[in-house]
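Written below as structure tokens is the structure these notes are about.
For this view, one protein chain was removed and the others were kept in their places.
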Amino acid sequence: MVYRKDIVPFLLLLPTLAYLVLFLGYPLVQTFILAFTSDKGALGNFQQLMSTGEFWKTLKNTLLITGVVVPLQLVLALLLALFVNMRFKGYTIVLYIISIPLALSDVSAALMSYSIFAPMGYLNKFLLNLGFIEQPIYFFGFMFQTREFWVIVLTEVWRATPLVFVIILAGLQAVNREYLEAADIFGFSAWQKFRKIIFPILKPSILSALLIRTLFAFQIFGVVWLLAGRDIPILAGEAFYWQTEVNNAHMASAYALIIALVSLIISWAYITFLKPTQGSTA
Amino acid sequence: MAQVILENVKKYFGQVKALDGIDLIVKDQKFVVLLGPSGCGKTTLLRCVSGLEKVTSGRIYFDGQDVTDLPPRSRNVSMVFQSYAVWPHMRVYENIAYPMKIKKYDREEIENKVEWAAKLLNIHELLDRYPAQLSGGQRQRVAVARAIVLEPAVLLMDEPLSNLDALLRVMMRSELKKLQERLGTTTIYVTHDQVEAMTMGDMIAVMSAGKIQQYGTPEEIYHKPANLFVAGFIGSPRMNFLEVEIQRGKGEVFFISESVKITCPLKLSDKLRDFPQKRVTLGMRPEHIHLSRVESGYPLRGEVYFSERLGADTIVHFKVDEEKIVAKIPGDVILEEGGSVEFFLDLSKIHVFDPKTGRSLV
Partner (left out) sequence: MAKKLLIGFIAVIVSLWFLTPVVLIVFASLTPSSDFYDPHKLFPTKLTLDHLYKLFVVLDGWRATLNSLQVAGLSIGLSFLVGLPAGFALTRYVFPGKNAFRLSILLTRSFPMMIIAVPLVVLYLKIGISDTLTGVALAHTSMILPFVVLITSSILSGISVEYEEAGMIFGLSRFGAFLKITLPLALPGLAASAIFAFIMSWNEVFIASVLTLINRTLPAHILNTAMTSPDYFKFAAGTVMALPAMVFIFFTRKYLMSMWGISLK
């Protein structure tokens, strides 16, 4: 390591800093400015936002999806990670298969769901051909919002569980085999081993995965937009709509700001309440 | 070949004083060892000579030329790293050739020199291989070959033998020394192993806490340690130290403690005449303690606390009142543990130190 009162390291960092200030800092500031500028004064956009029922519905949907998807992903990812970590013969193949969705865009995932749940999709054809149903079941369309919702949930869970899985599996590497062997000798049951040994060591990974997933769930866009359009309005979708279809950058920024605000609150809550204390195994 | 001079070199890492004023002269063609425990600054010193570290203050000269502000590549130094740092993505041949390749030597000359270096280090059959296919010892030879191929003015080695197994280490010790003698390259060698230092060095600089404690030949370092640190660091088993009071009377000097009353040998008592303090530390090497009576021997009786039979020698740990004294007896001697035995300190070999400064008083 070089230890000098050099300016070289600062010169090396400068481009990155400058770039991020320009392309993250500036847009952030602009978002504020845009959101708080309207013909009706600083809060005009927000007033407009709140006056329509749309906003509360949007917020509710986003929260609902997040609240359903994230816990599901967490549990599934945990189970998958514990399973793969047993390192049975051929586990690397299963590992790679599970990581396939990591390469996929939410657009691809949505289209895959569509191919399954469309009126002429695989599910319907399967049920029709086996005689379980007479008419195809419709999963998409304004009248079928509940079904749309569950397809979206399913798609999101399918698509993003591997992200959580990878984080938790990495965290599992920190569990020393010797602890578990000692537990075996002392006669621990599988559940006890999990609760007393694995879970405490995993906590940091789980919490970090939880934070990342929650933040991203709030920004959900492609899957909903492609499968339900504005039938199920969500925050990112509304921002998109106002910008690209109504051409109102102010309202779009207002929505974007709300996403940013929620992200901030979630991050703050995480750091304050859930962040592991210094003493735990990291 | 060059003479290396360090003038009051200091190196600080923030508040940490890694080198606290080093003055050192490495004569041309000499093999100088920097010896000391971890953290004493020997590696930092080596790196300053190489140019990999910039000194905080002080100057470094190669043959009179001030190289202090020159980068490593302008200094005509070579280095063998502790981890060898043989480049993994190049074959052995390319590794050795690289220094010349950078300096744009022509092909034929590169080939000749690589052959020459490979023959010297006995790695001729390995030239085509990649480092990953070599053993640690082989990789080390490649590192040395690469270091000598340009016949540098100064050759630096940072604990090159520490990662080798014991047998290989002994073999390489003599090989490296012979190589250096043959090439006549001024060499600075860092180690924490005193056996390496004693057997390889023309001169040894014993270091501790960023300072050179003593700089001398192996004999000087061993028989005339300049202070407590050097006396205690060199020699295995360690020198015995005894804290005593000085008493003067009838023109003689006495060393008094609970267990001993030693008459100071005449040669030394002169030097102690003006010593102002009341306490000194005596030093006695284990091999100067005998079981049979010797001339100028001082008798002591002690309990055999522990005995280590090494075959060729026996290390006996004595307990005298509360003091522990270690003796190295030639031959295989069987002593009963717990038994009381008389042994003799050879006073002609005694050392005396000032307990406050650690300096030797004789």
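For clarity, chains are labelled A and B in written order, and residue numbers in each chain start from 1.
Criterion: a contact is a pair of C-beta atoms (placed from the backbone, for glycine too) under 8 Å apart; a residue touches a chain by one contact, two chains touch by 3 or more.
Given the structure is predicted, the values throughout are model-derived calculations rather than measurements.
A.B. asks: Going by the touch rule at the top, give the shown chains the omitted chain contacts.
C.D. replies: The chain that is not shown is in contact with A, B.
A.B. asks: Which of A:L13, A:M143 or A:A182 sits in contact with the chain that's absent?
C.D. replies: A:L13
A.B. asks: Which of these touches the unseen chain: B:Y12, B:F81 or B:Y305?
C.D. replies: B:F81
A.B. asks: If I consider the whole complex, including the chain that's not displayed, which of A:L34, A:L49 or A:I232 touches that chain?
C.D. replies: A:L34
A.B. asks: When the complex is taken as a whole, what residues of chain A touch the one chain not shown?
C.D. replies: So the residues of chain A touching the missing chain come out as 1-3, 6, 8-10, 12-13, 15-17, 19-20, 23-24, 26-28, 30-31, 34, 80, 83, 86, 88, 90-109, 111-116, 118, 120, 122, 125-126, 128-129, 136, 158, 162, 166-167, 169-170, 173, 211-212, 215, 218-219, 221-222, 225-226, 229, 236, 239-240, 243-244, 249, 252-253, 256-257, 259-260, 263, 267.
A.B. asks: Pick out the residues on chain B that sit against the missing chain.
C.D. replies: 50-52, 71-73, 77-79, 81-83, 85, 87-89, 98-99, 102-103, 146
Just so it is clear, only the chains that are shown with their structure count from here on.
A.B. asks: I'd like to verify one number: the distance from the centre of chain A to the centre of chain B, where each centre is the average of its C-alpha atoms, in whole angstrom.
C.D. replies: Computed from C-alpha means, the inter-chain centre distance equals 61 Å.
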